[in-house]
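Left out: one protein chain. Kept in place: all the others.
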Amino acid sequence: MTNAQLETLHIISKSPSHQQLYSDMLSTTLDKDAILLTQNAVYALSSNQIIALAKPNIPVYALTIDVQAHGLSMASAAPVTFISDEQFVELCCLYKKTLSWF
Amino acid sequence: MNKNLLLIFRHPPFSGSNNRDTLDIALACSAFDIPVSLVFLNDGILQLHKNQESHLLQQKSLINNLNALAMYDIEDYYVLEDSLADYQITTQDLSLNCKVINGEQLALLIRTFNTVINL
Partner (left out) sequence: MIFSLLIYSSQNSGQVEQSALRFTRSALEQGHVIHRVFFYGESVSSCSNLKVTPRDEVNITKQWLTLAQSHELDLVVCIAAAVRRGILDDNEARRHQKTAANLSTGFQLSGLGQLADAILSSDRTITFGN
């Protein structure tokens, strides 16, 4: 059904104060994985956490609606792609699986 | 579709229903012939610690359920090396016979599953 060449989309939803969670997630990411910030995880955009999240070859995405809902600007100290809910669905198709962290 | 399932345990015992809920998923999926593997990280390794006396907290222990996993064809268990070191625990202290893996091996292990649940 799918020719997904990309591997795991890590979906994180807790705020960056949950450092162990972020650390666990990062330690399991490999090339061809990606990270999606949703819900409270969008706060990582305005914390030092975003630098730690920026591993080469591992794109970081953030759900635009969640970013706006939390009053954050669509800017970040490290490369982040802001995506719509539709694009979230598309990412789930492109990646072989999702792995949620919360 | 050939599915396999990796379940991740990150919570200590008696701290909410996450571990019990994850274990219940393991049993149900195994009953549907989905190969199930378990991995214990960080506080999750504490769930395996021998000598728990849950009755002192009026809590049900999951140790018996964990020990019965083999009867349900669930015999593939992993524990993270760094977590054992952090808690100064050895495999002798654990009630399940787990393979010890490092972080990189965990990342590669995750790659081999098409479904991962991490409550």
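Going in written order, the chains are labelled A and B, and every chain counts its residues from 1.
Just so we're on the same page, contacts are C-beta pairs under 8 Å (C-beta built on N, C-alpha and C of every residue); 3 or more make two chains touch, one makes a residue touch a chain.
Nothing here was measured: the structure is a model prediction, and the numbers come from that model.
Among the residues B:S37, B:Q52, B:S83 or B:N118, only B:N118 touches the chain that is left out of the figure.
Which of B:D24, B:D73, B:D86 or B:E104 touches the hidden chain is settled by the complete complex: it is B:D24. By the touch criterion stated above, the residues of subunit A touching the omitted chain are 1-2, 11, 13-14, 38-40, 65-66, 84-86, 88-90, 92-93, 97-98, 100, 102.
For subunit B, the list of residues touching the undisplayed chain reads 1, 3, 5, 16-18, 21, 24-25, 27-29, 31-32, 34, 115, 117-119.
In the analysis below, only the chains that are shown with their structure count from here on.
Centres computed as Cα averages put subunit A at a distance of 25 Å from subunit B. Against subunit A, the residues of subunit B that register as touching in their complex are 10, 41-42, 103, 106-108, 110-111, 113-116, 118. Considering their complex, residues 7-8, 20, 24, 27-30, 96-97, 99-102 of subunit A touch subunit B.
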